[in-house]
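Heads up, one of the protein chains got dropped from this complex, but the rest are sitting where they should.
Let's turn to chain A:
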């Protein structure tokens, strides 16, 4: 083991980390925006409204992220039509292909998490809204969505961490994210254990920050529940 390579190449690992962070933040934010309408359509009882989001979620949760990235990056570019379309300047770039694939993927998972949260709200609260005469829009805006937001947090934090780790697949389409950078360094130094350990430590550090942030938001969002949701009762 020779950890001097880690010190020597640390700046390059950090520049890879920066790409990884961009990819994750962009796709999580865009994915969240896409997910909300999908989730709302998904809870509809009307079959015409809920079948399309159902198929969308089914496809993106049921196929590997790697396959999705390859389809967007290598698949689409094989067609002359795509290469001559106005979208080519975007689809040409591995960076945007990764963002597109990650956004589609995470939006499907997030929509499903939102749906679960909306449906987990106790029936009594929905009935209470109806009793006081709220319209459907008022009910969602004032009660259901804020409530769902509180319920969704633990699962959503989990999804972001999964996305962080999934982003390593960007390295397969020539992006020099943290994993891509690590592999490029290893191709030079033949010290896979040292460099991958360092890359793993950086991923871990990012995860810790995400976990901590979500803990803070959770405490704030769910404080009306008292300390119940935060403290685990002693076993003794």
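List of remarks:
By our rule, a residue touches a chain if its C-beta (ideal position, glycine included) is under 8 Å from a C-beta of that chain, and two chains touch if they have at least 3 such contacts; residues count from 1.
As a working rule, contacts and distances are computed from a predicted model.
Only one of "ATP synthase gamma chain", "LuxR family two component transcriptional regulator", "Pimeloyl-CoA dehydrogenase large subunit" or "Transporter substrate-binding domain-containing protein" fits the UniProt record of the hidden chain, and that name is "Transporter substrate-binding domain-containing protein". Within the complete assembly, A:74 is the residue of A:3, A:74, A:87 or A:212 that touches the hidden chain. In the full complex, chain A touches the omitted chain through residues 74, 77-78, 83, 92, 94, 172, 174, 183-184, 186-190, 192.
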